[in-house]
Every structure is written in structure tokens, then in C-alpha cells.
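Please find one structure pasted underneath; my questions will follow.
One protein chain omitted, others in place.
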Amino acid sequence: MARQVSTRRKLAFTALAWIVALILFFPILWTILTSFKTEQEAIASPPMIIPSWTIENYIEVQIRSDYFRHFFNSVWISVGSTLIALLIAIPSAWAMAFTPTPRTKDVLMWMLSTKMMPAVGVLVPMYLIFRDTGALDTVWGLTIVLTLINLPIVIWMLYTYFREIPVDILEAARMDGAILWKELVYVLVPMAVPGIASTLLLNVILAWNEAFWTINLTASKAAPLTAFISSFSSPQGLFWAKLSAASTLAIAPILVLGWLSQKQLVRGLTFGAVK
Amino acid sequence: MGSITLEHVHKSFGGHPVIPDASLQIEDGEFVVFVGPSGCGKSTLLRLIAGLEDTTSGIIRLDGEDVTDQGPASRGLAMVFQSYALYPHMTVRQNIGFPLKMANTDKATAERKVADAARVLNLTDYLDRKPRELSGGQRQRVAIGRAIVRQPKAFLFDEPLSNLDAALRVNMRIEITELHQQLKTTMVYVTHDQVEAMTMADKIVVLNAGRIEQVGSPMELYRNPANKFVAGFIGSPRMNFLEGPAADKYRAATIGVRPEHMRISRESGEWAGRVGVAEHLGSDTFFHIHVDGAGMQTVRTEGEKDFAPGDPVWLSPDPSHIYRFDQSGLALR
Partner (left out) sequence: MATRESRTLARIMMAPSVIVLLIWMIVPLVLTLWFSFQNYNLLNPITSFAGLLNYQFFVTDPAFLQSIGNTLLLVGGVLLITVVGGILLALLLDQPIFGQGIVRILVISPFFIMPPVAALIWKNMLMHPGYGIFARIAETFGFQPVDWFAQFPLFSIILIVAWQWLPFATLILLTALQSLSEEQKEAAEMDGANALRRFIYIVLPHLARAITVVILIQTIFLLGIFAEVLVTTNGGPGYNSTNLAFLVYRTALLSFDVGGASAGGVIAVILANIVAIFLMRAVGRNLDA
């Protein structure tokens, strides 16, 4: 393992890796830089790299489009749907991980299969149901839909984490006189905290970036950041600095969360199939 | 009080019978060891008593009361697991105090009991550590501490020493035996190691393929094994079995002679053979002898003997210690 690598070789790979990484990151970097330029600087030729660090654009975005309303819609929808999903998923994953039956695997597979149903397949009835129940353009309506579409992933992730907890320990709790809810609250949940936390993180990210239902089932009142930013797609004139500011605002919170949870991402999204 | 009664207990996993029909009486205060080869159903039987598995049929009684349909939490038994099953997120103090917390014991009493248990088990200095900061032997003691604070009707141990190294295993064996002498609470102890069974038990239950082969005190089993399986399982090194003409002479299908009851001589004896491997333990020496027409036999001699591999030797059994078995392996008396 600890083989000596020549410094020259390491430097060469370092340079190559950094170049590739910066190219991939460039669109994001450029957007962030542009958001601090004036509109003139944003379209200057040749392109201006260092901005004049104005925060004019951010103020403008907030005043004109009420960024914070959309931001909070995004927060409510993504966090709310994830918490509800966890509430439903924890007992379910507990049951499947610790009291498996010959059918458990089929049930899990079936749950995952609901995730594969293409959204367009049910767009029409969902739209009509939402329209007729007054759920259209409401935060709670979207929260329900996002809970449902992410529930299978939440269950799966928790299931893979729970299976790593030795069943002995839960049995010990039972021998120690713990009834069911005490077993869950005092033993399972504290032991599963890291797993539950990364499940939460990854699902907040997925819900935050969900851009089909959030766009199609909202108009303005409940529009989260995905819908907010989509409204910039038909520009009235050139206003790239403002667009960049709005984009930066939309992605910044989740980018940070994403960096924190990148390790769990692999495990979560591959359902434990790649470790 | 803590007597345990099994009446015709049957357990199958998905139609596959693991315990066909077990009946057993364990008296209050007894130290009972379930012993048998691995996979024979010892853990299953223990877990049935614990309530972690339910019986397919049959009745389990604690102090005469039918508890067959009660969950593990309400049976008032304590269990020590092979893996120790300590709660990794709790300190030693919290681990030991957990059963008291579950029983809603008031804080002052609970603290006192945890402190008492820690003192008995030499854990006082480690109360604020997490399990991962403890050695194997200390973890084992925490698991025992967690079991004793609640003053259970009986203790259940499932191979508690098998994760410890040899020296520690001997120490813990003595500690658990002492604990039993102190507390006088019923203990049911599962192991595949017949040495543990012999040294610790008041009563040994020998299991084979889910069946109870024999129940008795260690010396009863050693002296009067009911069948070939028990005879072969109890005692170390293993009993020698001889068939054919050697057995015919004693009017049995098979005869058994323990290595310590086998005499070895250069001059004369009942069976001729050649010395194979010699194992020198210092106090004893085990010789493995290729006996003509009867295969490998083991002899145990005291001290050092200077037989070299290949030497021709004679073996003869101590006539007062020959075990005779019939065609089906049952002991003939």
C-alpha cells in the first residue's frame, strides 16, 4: 500500500486532475463570479474575470422576485417531505431489517419499482387531483408528492444502514426489559444516527433539486427555487448578472450540503450495491 | 426463585425441525450447562427460554407459571450474549443501568445498584468509558453487570467466553462460577466446550442434533455416559472406540476406553501397535498409537515417557473402566 511514488509523477497527475476539476467546476465558478459583476461587466468582451464585487444583483433579485419566499418554500418542501418520509420509513426499515421474512426482498424490490414509474406517466391525473382538491400551488401538496417519490429511497437507505446493526443489541434491549418504543428510541435510533443523518441529507438534496413536480404543480404562491429559477428562462433582454445572482442563491445552500454528504451519496443512490 | 421447566418443547424453522421434542427441569439456583457440537440447537433452546424465539409447540414454565406466550421483556430473565451486545452509544454506567431505567427504578436506587455491580466486577474505574474503549474481558464484565443489576430470576449465557483468549477464558470461568456461588441464582450456560461444561456445571445437558442425549452432573456423565455420543463428547482427550473382534470379546458392538484408562507397554498387552505422534504437555504425554486392525488410539500417561515414533508397543485397557455399547450406541450395563 505505502509504495513510494515519485514526486514528478505525483506532480504531473496533480496538474492534470486540477485542470479537469477546474474545467468541470468552471460553469459554477463563472456563475458565482458573474453574480458580482454589473450587467455591463457580465457581457464585456473580452470576458472580465475579476468582478467589481457589487451586491446590487442580489438585492435586485430579492426585491423583484422575492427570493426568500421561494427559498423558504424550498426549505419547507424538502425538509418537510424528508422528515415525513423518515417517520414512515424508520419503522418500516426496522421491520424489514430485523424481522425479515422470505418476502422481504420482494417487498423492497416492489417499493423501489414505484420509484421507476416515470413522472410523466401520472402527470395528468396528479394534476387533475391536485386541481380538484385545492392542492395545486400549495406547499403541503408538493410536500406530499415529494414524500411519496422519495419514500422508497429513504426506506432503502435506512434498510441498508439498519442491517449493519447487530440484531443481538436489540435483543439485549428486549432482555433488559425494553418494550418496543423504548427499544427504538433508546437503542436503535441512537445507534442509527449517522445513517439517519446521511439519509436525511441526501433526500433533502434530491427533494430540493426535484424539477418536474415542483414546476408542474406550482404557479407562484408555493413555487420553490426550481420553479423560481425556471421563470428566468425567457429573458426580457440581457440581465446575466442578475440571473447569476439568482442561480447562485438557488444552488448555494444545497451545494454546501452536498459537499458534506458526498461520501454517503454513493451508498445512498446505489442502494448499497457499491461500497 | 427461578426454576425453569420445558414440557415437550418443539421448534421448527420454516418446517425444518431444530428441536424435535425437549423436556427438561432446571431447579432454582442450579448452574446448568447446555453442551453439544455447534449447530445442535443449544442457542435455539436458550433463546426459547429467553422468549427471543417462540415455541412451535410445547410449554415453558418459570417457577411453575406458563410463560410460553410472554415476550422477553416480561419474563424477568437476563442474558449475556456471545458478542456481549453492549450498547455502543452508552457509557459503561449507562449500559449497566439500562435494565433499571427500563424498569423505571428511581435514580438513587439505580445509581447505588450500578455502583455495587461495578465494584463486584472491578469496573468502578471504567464507568464513564464507552464499550469500544474497553478490553474484551472488561466488555464481558459489563455484559454481566448489566445482567446482575436487575436481580433476574435466572441468567442465560450464550457462549460468553468464546471471544476471549485462552488465559482470560480460564479467569472468567472462575469469576462466573464465583458469581454463581455468591448470588445463588439459576444460571443456564451454553457452550460447545466440554471443559467449560465439566468445570462449571452442577448439571450438564448434552445436546445432539436438537435432542437431549443425557442430563446429569459432570461426574455422572463422565462415569456413566448413556450412549456413545455422550461418552465421546465428555472427557478430553476423546474416548477411544474399538469395534470388531476387540469388542466381541466383551460381548458388545463397540467398546470405549478413555485415554487415561489405557495402559501402554513395550512388553505385553491386549492390542499390538506402533507409536505415531507424541504430544508432550509436560505434566502429561499423549501418545497416538496405530493399533493393528483398530485404527488410531490415544493413550494418556503421566509425566514424560520415552516412546519414539515407530516403536512397537502394546496397549491394554483398565478392566474396571471399559464402556460397552450396543449396535445402536446405547450403553450396556
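Note that the chains are named A and B in the order they appear, and that numbering of residues resets to 1 at the start of each chain.
The working rule: a residue touches a chain if its C-beta (ideal position, glycine included) is under 8 Å from a C-beta of that chain, and two chains touch if they have at least 3 such contacts.
Worth saying up front: this structure is predicted, and the values here are computed from it rather than measured.
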Residue ranges of chain B at the interface with the undisplayed chain: 51-54, 71
Residues of chain A (touch criterion as defined above) contacting the omitted chain: 1, 5, 10-11, 13-14, 16-18, 20-22, 24-25, 27-28, 30-31, 34, 43, 45-47, 88-89, 91-92, 94-96, 98-99, 101, 105, 107-109, 111-129, 148, 151-152, 155, 167, 170-171, 180, 205, 208-209, 211-212, 215-216, 225-226, 229-230, 232-233, 235, 238, 240, 243-244, 247, 250-251, 254-255, 257-259, 262, 265-266, 269-275
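Here, only the chains that are shown with their structure count from here on.
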Inter-centroid spacing, chain B versus chain A (mean Cα positions, whole Å): 54
Partner chain B, residues of chain A touching it in the complex: 102, 166, 168-169, 171-179, 182, 186-187, 190-191, 193
Residues of chain B defined as touching chain A within the complex: 14, 50, 52, 71-74, 77-79, 81-83, 85-89, 98-99, 101-103, 146, 150, 156
